[in-house]
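Missing here is one protein chain; the remaining ones are kept as they sit in the complex.
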Amino acid sequence: MRDVAVLGIGQTPVAEHWDSSLRDLAYRALQAALDDARVPVPQMLFVGNMLSGALASQENVGALIADYAGLRGMEAFKIEAACASGAAAARMAWMAVAGGLCDIAVALGVEKMTDGKAEQATAALAYAADAEYEGEHGLSFVALNALMMQRYMHEYGYRHSDFAGFAINSHANATTNPNAMFPSAITAEQFERARPVAAPITLLDSSGIGDGAAAAVFVPLDLATRSPHPVVRVLASASATDTVALHDRRDPLFLEAAHVSAQRAYAMSGTTAEDMDFFELHDAFTIMSALSLEASGYAPRGHGVGMAIDGEITRQGRLPICTLGGLKARGHPVGATGVYQIVEAVQQLRGEAGPNQLAGARLGMAQNIGGSGANVITHILERRN
Amino acid sequence: MAVMRPTLEVGIIGYGAYVPRYRLPASEVNRIWHDGEDAEPITEKAVPGPDEDTVTMSIEAARNALARAAVDPADLGAVWVGSESHPYAVKPTSAIVAEAIGAVPLALGADWQFACKAGTEALQAAVALVGSGMGRYALAIGMDTAQGRPGDALEYTAAAGGAGYIVGAGDESVALLEGSSSRISDMPDFWRRPGAPYPEHAGRFTGDPAYFEHVEAASWGLMQALGYGASDLDYAVFHQPNRRFPQRAALDLGFTREQIAPGMLVDRIGNAYAGSSLLGLSAVLDVARPGQRILHVSFGSGAGSDAFVWHVTERITARRDAAPRTEDYVRRRKEIDYATYARYRGKLQR
Partner (left out) sequence: MSGPSQWRRRQQRLSLTGEICPQCSARLFPPRDVCPHCGGPARIPYALGGRGTVYSFSRIMSAPEGYEAGAPYYVALVALDEGPLVTAQLTDVDPEAVSIGMPVEMVTRLMKRDGDRGLIDYSFKFRPVLERMAG
């Protein structure tokens, strides 16, 4: 297996892109990544996307985007793992290069969510759940997270306001990210007053959906050493699954797949949670942040929220998370999110994160969660000297 | 024939009531349509929740009846549901109910329609099926989510609820059938054309000659054939479109207020149409003592009446508590206002 590096990155702002379609967004991110990598033509394209069929009546997006980007004939597929589609595409690109099947593979995450009514998007997002045993009972995707949050609060004695730190941190970090959809700071008071979506989850517990695309170019490490950028190596790529339905889990408050994929990633890279300089986690909802921190070894069970309460997750804290706004405030273009996380991790490791730059960041982790924890993909990236 | 009796002795071996939890006070209808100046025919009526219909309510009543009968649902030879509010015009309520309670696949199933008499008509058929030996047990349900046009007099009373009865052999019964009598005639008192959301009615014509003539003729015929006067019967239950009709029928037939009180639910739940007299009967069975006799009379517009005399057996005391009593449902009460009622009944849609 070959060592792999991320040679180029590209992204569009996450926004309501009224003037851009799925293919427009995809092309812009792809071209930006190829320009950044200074390679003209990739060999394989893996498109991370969840909802093109449901919201844009479009499948076969691998071929569609390859053609639209002027890359007709290239090998290209859509990779789908619900909200983890982006990281799944990245993992496929990594596998293709690590396995020696090609030298230049692109992971492109793209999602176009704002063309339809909000109820349509809500219904489509619920496709990430078990359609027959969750969706058909009228559960939205938010509701599944609400079930976890309600039980978590009950089990560990937290109040809703204890989760504010996650949302406040993400919004604070988004204020200086030009690609963020919600670059406005929020206060604890605003957090408490927010409108409920699926109680106890409110609008400010929830990431905002939007349109966006991000891309990363994967190459063998030895090819990357000629790059003008600081070289970012993929130390680990690991993935695991759990039951799709929350009710089938042994313990609905433990993200088993996040735990397994993180442990595999640590083992593969010879690192531990303590080594990470930052963590781009999947803050689709504040409860997910807490559960991801616990499952990935950053906090004991029931203490994930404590990291937000104690300010450990800010850029000045022990483990900065969501350093460019996370899903919450950069925005959550569902199938693209996993690639945004990797792009942002590369920005930090290269020293290109602007006002959000973490001093001396060398090792970072990105974790993308599909469904309510059914498919979890963890990447660990390292800056090379 | 003045009195009908099946070849084999049969009776009720299990019964189960259902009334939804929401109540619309008559004062709300009065407030919205009559400045609060109208005479209110009852105190309040039972309203189904937004996720309830004749299918769901029949399933719960059937489960209660099965719990009391303690028989294997696979032994039910028929599942029959009488209603004027079947959720489908074509697709049997009875098959969905039978599936839900496990009475499939070897059973008869059909939906009965005879205005408010549809439930007792199904009960007559159940008696005939078991009494002829064609089936071991049969389940008859009368259930409705009655419709009343906004502002119409019926809106005060058109209510939801009903009960299911499992008929079986006499020696398994909590109440033996002593006999029944039925009357019908062509009567333009109340009707609903296909596709029309609300029924039409002929005002005071619905009393004399429709209700009283059929109810009293069926009752007299049966009582005379069985040799009973009003004082020989412990309870009388009549179809209850309002307070006044059953009270006058009882008076005309010589019954006291005490004899009809246990089965009179209309003031607290309204007129449950095909479920009305069957709910009254279940309320009586909830309190009756072994050896007591019950006159039970339905009325359906169009028009007709079924009258039954039931003789309560000693098994009633052991079976009664195997399921919730009628009163448990009547007491389960959540008052709603007219706007909520309009939403729950689909008169307001987002």
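A and B label the chains in the order they appear, each numbered from 1.
Just so it is clear, a residue touches a chain if its C-beta (ideal position, glycine included) is under 8 Å from a C-beta of that chain, and two chains touch if they have at least 3 such contacts.
In this text, all values refer to a predicted model and were calculated from it rather than measured experimentally.
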item: Contact partner of the left-out chain, one of B:13, B:26, B:46 or B:59; value: B:59
item: Residue, one of A:147, A:180 or A:255, that touches the chain absent here; value: A:147
item: Those residues of chain A which, in the complete complex, touch the missing chain; value: 117-120, 122-123, 126, 130, 132-140, 142-143, 146-148, 150-151, 154, 195-201, 243, 245-248, 252
item: Residue ranges of chain B at the interface with the undisplayed chain; value: 21, 49-53, 55-56, 59-60, 87-88, 96, 99-102, 320-321, 324-325, 327-329, 331-332, 334, 349-350
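Throughout what follows, only the chains that are shown with their structure count from here on.
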item: Where chain A and chain B are represented by their mean Cα positions, the distance between them in whole Å; value: 59
